[in-house]
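Have a look at the structure that comes next, please.
As you look at this complex, bear in mind that one protein chain is not there, while each of the others sits in place.
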Amino acid sequence: MSLINTGYLEPEELRELQKLPSEERYQKGPVAVIECVQEIPCNPCEAACRFGAIRIGDPITNLPQCSHEKCTGCGVCVSKCPGLAIFVVNKAYSETTATVSFPYEYMPVPEQDMAVTAVNRKGEPVCEAKVVKVLNPAAFDHTPVVTVEIPKEYADDVRSIRRLQEAD
Amino acid sequence: MLERDVVVVGAGPAGLAASIEAAKAGADVLLVDLNMKPGGQLFKQIHKFFGSSAHRSGTRGFEIGKMLLAEAEEAGVEIWLQSTVIGAFPGNLIAIEKGTDGGNKEVITMRAKKLIIATGASENVVRFKGWTTPGVMGAGAAQTMINVNHVKPGKKIVMVGSGNVGLIVSYQLMQAGCDVVALVEAAPKIGGYAVHAAKIRRAGVPIYTQHTVVEAVPGEDGTVCKVVIAKVDDHFQPIPGTEQEIEADTVTIGAGLKPATDMVKLEKCQLTFNGPFGGFIPLHNDRMETSRAGVYVAGDATGVEEANTALEEGRIAGISAVESLGLIGESEAEKKRIEIWGRLEALRMGPFGERRQIEKNNILAEYEEKIGTAVEME
Partner (left out) sequence: MGEFFSDDMIVCRCEEVTVAEIKEAIRQGARDVVGVKRRVRAGMGLCQGRTCEKMVQQILAQELGVKPWETGTSSARPPIRPIAFGDLAKGSVE
């Protein structure tokens, strides 16, 4: 697995290791993409999902399994995953654009409508992006979930944004 | 002479959990810690913890620390801060250098009917040219600076080590506003959880596996201004000609931890060497009792693991101590211990945990073979 050598997953590996949403499901709207591929003792995502879409069971080292049919793409699990390994991808956002929602625990937190640089799993810039939503309620416990709009073809690659610099 | 049913040394997760269990059973518990605040490393942990819902997973470490402190207070645990156990003598006597509100210290010798040692671990260093240059520090020290004292150790950081400490502290250094310009790891693989590595990769941190720091170069002011890294061969030796220079003002070393054994040595507890657990550790049984009757251990001092396992071991130590004081019955204590060992087993599963489970079993077996029954100190 390239992840343990390099720190990032190649999309093909991800598809092998985790059951990713089908293209058909992606076309129906937002859906959770769980990039958790190591059997570590952890299960808050299971309790986080109100729709019972995420299952870990016993033992807690099981990998989470997501029922993409039950998943509504609400994004609550994104803020609850201690590994920051859950994303919500919406490939049906518009004719030409998709959105990717990801946890973002750096200061300053981006604001809606801000122009940002979207990056891939290696931190490389992929494309320009627009922040369309920032959710940061108390229940998320200081893990804001940021949603950016990007050209559709980058929806499987974009997983964060370049860190914003603190104003001096 | 001052006397307590149970004295617990170290107020981290293991010591707090042990104190809570013992106090809830009705014991007079004194918890001693050399720091200004209790909580051990918990108050440095600003990230959400892994684990099961039974371990309050998804809660940030310092919040877990707050809950434990409230529980300890409610259970009536007496806490002496800025206080250090400096000696132990036959007859269950210990000498404590007690801190006072005025900052003065006084040495008190007292009797502890039962002693629980939860002294944690200290950071390993690695040796390279210039490792004593100002700007080179332990990753844990850097974490204390940013998360407890709110001071940045530097602007551009080179992190050494890709275990969970190296990965998590790299992330937190960036959260504090520093740049992590490189993470170097001598092994061919990343040591810690992949999700932690993925987090810092997304933030643009280059991870150099099979590399090591060979020199921290001081600038005109005597502090680090440049770091030289090089590739290593299969024996982890740097390969000449592969050096590259990185502009950085800080080197943080996350090269693992070593159980703090001064207290168990003082109590003449029998030690064993265990590589995966970080070095010499006290032999103990499934009640967390050492080779010395009435002396218990818990947490990283028994082998470096993590906060959840420390908590659970602390509970076992606390329960066993009050059982031997006769405050709870044997069947109740055994029932609780079985439950906790079950939870510990769940924590020691998977690619990161199973080795620790095997080693733990080896330690328990070695205890049975070499010690069997704990004896009083001579």
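The chains carry the letters A and B, assigned in the order they are written, with residues numbered from 1 in each.
The criterion applied here is as follows: a contact is a pair of C-beta atoms (placed from the backbone, for glycine too) under 8 Å apart; a residue touches a chain by one contact, two chains touch by 3 or more.
In this text the structure is predicted, and so the values were computed from the model without any measurement.
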item	value
Where the missing chain makes contact, among the chains that are shown	B
Touch criterion as defined above, residue of B:Ala22, B:Leu42, B:Ile146 or B:Ala260 at the omitted chain	B:Ala260
Absent-chain contact - pick from B:Phe62, B:Phe128 or B:Tyr296	B:Phe128
Contact partner of the left-out chain, one of B:Asp28, B:Glu78 or B:Glu97	B:Glu97
Interface with the undisplayed chain - residues on chain B	1-2, 34, 84-89, 95, 97, 105-110, 122, 124-125, 127-129, 131-132, 214-215, 230, 237-238, 240, 258, 260-263, 265-266, 271, 273, 275, 279-280
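Keep this in mind: only the chains that are shown with their structure count from here on.
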item	value
Inter-centroid spacing, chain B versus chain A (mean Cα positions, whole Å)	32
Interfacial residue positions of chain A with respect to chain B in the complex	1, 3-9, 35-44, 47-48, 59-61, 80, 82-85, 105-107, 119-124, 141-143, 159-160, 162-163, 166
Contact footprint of chain A on chain B as seen in their complex	47-53, 57-60, 174-175, 177, 188-190, 193-205, 207, 209, 308, 346-347, 349-353
